[in-house]
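Note that one protein chain is taken out, while the other chains of the complex remain in position.
For clarity, chains are labelled A, B and C in written order, and residue numbers in each chain start from 1.
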Amino acid sequence: MRLGTLHLDRGGQIFLALLALTTLLVPILNLAVPADSPLHVSTFTVTLLGKYLTYALLAIAVDLVWGYLGILSLGHGAFFALGGYAMGMYLMRQIGDRGVYGNPELPDFMVFLNWQELPWFWHGFDMFWFAALMVMLVPGALAFVFGWLAFRSRVTGVYLSIITQALTYALMLAFFRNEMGFGGNNGLTDFKDLLGFDLQSDATRIGLFIASALAVAGGYLACRTIVTSKLGRVTVAIRDAESRTRFIGYRVERFKLWVFTFSAVLAGIAGALYVPQVGIINPGEFSPINSIEIVVWVAIGGRATLYGAVLGALLVNYGKTYLTGVMPDAWLFALGGLFVLVTLLLPQGIAGLLRRKEATA
Amino acid sequence: MKTLDTLRTTMRRDQVWEIMVPKTGLELDISHGTILYLEDISVTFDGFRAIDRLNLYIDAGELRCIIGPNGAGKTTMMDIITGKTRPDTGTAWFGQTIDLLRLSEPEIASVGIGRKFQKPTVFEHHSVMENLELAMAADKRVWPTLVARLTPEQHARIDAVLETIGLQAHRARRAGALSHGQKQWLEIGMLLMQDPHLLLVDEPVAGMTHQEMDRTAELLKSLAGRHTVVVVEHDMDFVRSIANKVTVLHQGSVLAEGTMDEVQNDARVIEVYLGGDEGH
Amino acid sequence: MTKTKRFASASALAAALSFGITALANAADTIKVGILHSLSGTMAISETTLKDTMLMLIDEQNKKGGLLGKQLEAVVVDPASNWPLFAEKARELIEKDKVAAVFGCWTSVSRKSVLPVFEELNGLLFYPVQYEGEESSKNVFYTGAAPNQQAIPAVDYLMDDLEVKRWVLAGTDYVYPRTTNKILEAYLKSKGVAEEDIMINYTPFGHSDWQSIVSEIKKFGSAGKKTAVVSTINGDANVPFYKELGNQGLSSEDIPVVAFSVGEEELSGIDTKPLVGHLAAWNYFMSVDTPENEAFIDTWHGFIKNDDRVTNDPMEAHYIGFNLWTQAVEKAGSTDTDKVVEAIIGLETPNLTGGKAVMLKNHHITKPVLIGEIQDDGQFAVVWETDAEVPGDAWSDFLPGSKDIVADWTPPISCGNYNSVTKKCSGQNY
């Protein structure tokens, strides 16, 4: 047991080893190897990998609540987006007077809408520590309040899934409103620098890539610690037989609440790392379809394995990048077909397939 | 209207809000010799009266069997005691001091009532040992659970229970892979790990072979005395083999109570079991 | 026993790395042109046509012998109406496919999303849709209308010719309608329209239940003054809006609607009988009778192999943008971004309505403004047009924040965001 959280987790060990290798190699291949060398990794690839890693962290967060707690959240995109907005607000404030209107106080879109002063909820976001705190606090608090309401009154199964969907849908509509003060449909964009580092420079991109890799590794280890502890056994018990768990004396709603909140915080961190790498955050991230897609990654990778979630996120997103370029007119057929086939043929996901091969080998 | 009333009660100035009142009297008091009081309980589902003004008293340390035809309200009664179902009327007290109707399921479990379900529900994805570990009496709050490690005493206790239920050889096996009878025992083992004052056992021998049945009877009998055991069962032979006192439920209320012989000779019981068309 | 698994994980990662490493170096014999329009998702409705238009233009150019003696090659990607994906695809086109120019984007947010990428990698984007202005980038050429090339002339027409006294500004809640309405509000007030004679209403994207809003407009319009609706409602939310107008009995004589986002393509999705007489302001209509337009429509029908397909304003914008780009490349003798950017300013090309489109110093072009009435065949009859082309204005004179700002990409200013009062250039990324 005490050999560490990675004991008996070959998938996790391999994943972390590969992650460490990539994190070491990619910066070298990007910065030190000349651009014309076949070994050179382009900045495009670095940003892309960084983006995939934030998705992987998001998928881990979803797998924690879905795979180990049985809560199918169709609203995790909301926590991701909120974390992203918190980071985006910091980046907006960092622009300072370099915006198109040169207003030192107000972001461009506020000048544009004739706002005279900064809304109260924008204060404090000029400080990185505050923004970093909000990245975790806002999604966490929302998840806590929402979870407290929902778990206390024992909303379960599809009912829970649908109201998480309602939550993210409502947030999407709200953030689309320009009156909300988050830039409406255009969202937040045109970022310049982060902690004084130019976001356009290769070194910053590498830095963000490494930060994402560390976050994924940290998130993975944290989740792994939870699921291998007795707490993890309780959550699986809740997943499999909720009322039985209650009858042996566990306050199911509290377990659900804390794990759900933790998962939301992870999703928020993923969002915060995502935004500086893609350069934009807008209400589209709240769209219910996005949240469903996250669940699909986890399902394809394999539920309740954590590393499967990472695998699924990487695979589906790489597939998307690749197919939208190669077969722009037909990639949805491939993606849709993949979803159907994996559900039918690989109920345990790819991780399940690997495990099965391992068992028969 | 109902919300208005709630609001009015909430706003009463002479009262402290319910949530702020500390829950008192969670220590079991059985000084009067009775551990469970169910009085005047009624439950209705969709117009169907599942429990109809039920009165039932269980003495501390006794082994009580409850029988009755299908739909007599046996499982519903257990649901009420464990907090799964709230009755429309009536009171349910555990000992002298604990009002069961004000507690949630985990609270009821933690004051010392354990339950085995009709359909064996063990945690299928956990090993036998993990099942027992989860059920073990311990601090069951979130943070302590995260940092909990098994102490040597706890290991010893699990081993002891494993021996009692005869599953030592299967300790690392997935519970889902156990046979039906083994699951039943595992569930009883989980009950034991909880170390409850009152055990509610719903149809423990359904689907068991004769040998398994005998062992179960032994086990239950050995528990009585130190624990109070209430068994709901259909199998008359099994009931006869363990019970000294039997309660017959019919249409949601007590029809007869006494030793097995007494109830078997009770004219109303015979009528219900043989004369009625819903015989077993 | 874990070999398979390790292999699978490793190959997944290797695959992820490989497309970055294998930078294609075979771009020597063709000039690549990127097409960045959504082919799936919500915007596919509008953008797919533009992809086809670009393919047609490239095809035609190749028939004429290509450019600089090389054939053009279209690189089509699908950003799937997903704004971050736009940025990713833009990067892919410039960095990986090494395209010489990109034609694409429709919504403002997609343009905003790709803008930093184009500026960072020094790419070229031709943006073909009417937009809210307040932007001028070194790397972007705006071939659609700026607000002064669409909204203000339309309001002038309503005011002078239809004697409209009361105004409903209805729009979808995003930046283009917000800005346009801000500009119009300021403009109307400057013309003496009272506050209570202006009603502003915003609805979400894809709004489909217009009953309450139309009923409100009806009430607003029954105050005895001639009322008109200026609609910046986005694309296909217009269809249920017009249907509701028709059903509640509001005809174009009672309350005319002038729309800035409704073109032939949007109308091809509806029965236009109840809409006859409502207006739209554009810089091009399919019904315009010129030889250039006739040729364009014939080519289009031949290319798409369907004579029922319509043409619209953004298609013309791509036509102009593409022609200006090819001219600039020929003039510069290279597809190098800096050379093309320098060469393109001041070039002119015939537009499809019988005039000339000139690329201005602020990267916008000159356009005529046409106002058309919807006919029952889904086409527009031009009822009014400007005497000459109107130069596009990047920074509106009617917004307090931008009235001192000018864009001029020629020396000595060379800035898209030059404050003529403080003499400072701000908001540039380099």
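Operating definition for what follows: contacts are C-beta pairs under 8 Å (C-beta built on N, C-alpha and C of every residue); 3 or more make two chains touch, one makes a residue touch a chain.
One rule holds for everything that comes next: contacts and distances are computed from a predicted model.
Asks: Among "Multiple resistance and pH regulation protein F", "Urea ABC transporter permease subunit UrtB", "NADH-quinone oxidoreductase subunit J" or "MnhB subunit of Na+/H+ antiporter-like protein", go ahead and choose the protein name stored in UniProt for the chain not displayed.
Replies: Per the UniProt record, the undisplayed chain of the complex is "Urea ABC transporter permease subunit UrtB".
Asks: Can you tell me which of A:Phe130, A:Phe144 or A:Tyr169 touches the chain that was removed from the display?
Replies: Looking across A:Phe130, A:Phe144 or A:Tyr169, the contact with the absent chain belongs to A:Tyr169.
Asks: In the whole complex, not just what's shown, which of C:Gln71, C:Ser208 or C:Thr410 touches the removed chain?
Replies: Looking across C:Gln71, C:Ser208 or C:Thr410, the contact with the absent chain belongs to C:Ser208.
Asks: Tell me where the left-out chain touches subunit C, residue by residue.
Replies: 39-42, 44-45, 48-49, 161-163, 173, 201-204, 206-209, 211-213, 215-216, 219, 222-224, 236, 239-240, 243-244, 246-249, 251-253, 256, 265-266, 268-271, 274, 276-277, 279, 373, 375-376, 381, 383
Asks: Residue-wise, where is subunit A in contact with the chain that is not depicted?
Replies: On the side of subunit A, residues 72, 146, 149-150, 152-159, 161-163, 165-167, 169-170, 173-174, 176-177, 288-289, 292, 295-296, 299, 329-330, 332-333, 335-340, 342-344, 347 touch the unshown chain.
To be clear about the criterion, only the chains that are shown with their structure count from here on.
Asks: Testing understanding: with touching defined as stated, what is the shape of the graph linking the protein chains, line, ring, star, complete or other?
Replies: The chain contacts form an open line.
Asks: Write out the two chains that share the greatest number of C-beta pairs in contact.
Replies: After tallying contacts for each pair, the winner is A-C.
Asks: Using the average of all C-alpha atoms in each chain as its centre, how far is it in Å between subunit B and subunit C?
Replies: Distance between chain centres, rounded to whole Å: 71 Å.
Asks: Nearest whole angstrom, what separates the Cα centre of subunit A from the Cα centre of subunit B?
Replies: 44
Asks: In the complex of these two chains, what residues of subunit A are touching subunit C?
Replies: Touching subunit C from subunit A are residues 10-11, 14-15, 18, 22, 26, 38-49, 51-52, 97-103, 108-109, 111-114, 173, 176-178, 184-187, 189-192, 200, 278-280, 282, 284, 311, 314-315, 318, 321-322, 324-325, 328-329, 331-332, 350, 354, 357-358, 361.
Asks: Quick one: in the complex, what on subunit A touches subunit B?
Replies: Those in contact with subunit B are residues 226, 229-231, 233-234, 236-237, 240-241, 243-252, 254-255, 258.
Asks: If we count contacts the way the header does, which residues on subunit B are in touch with subunit A in the complex?
Replies: Interface residues on subunit B, with respect to subunit A: 82, 84, 104-106, 109-110, 114-115, 117, 121-126, 130, 133-135, 137, 140-142, 145-148, 190, 194.
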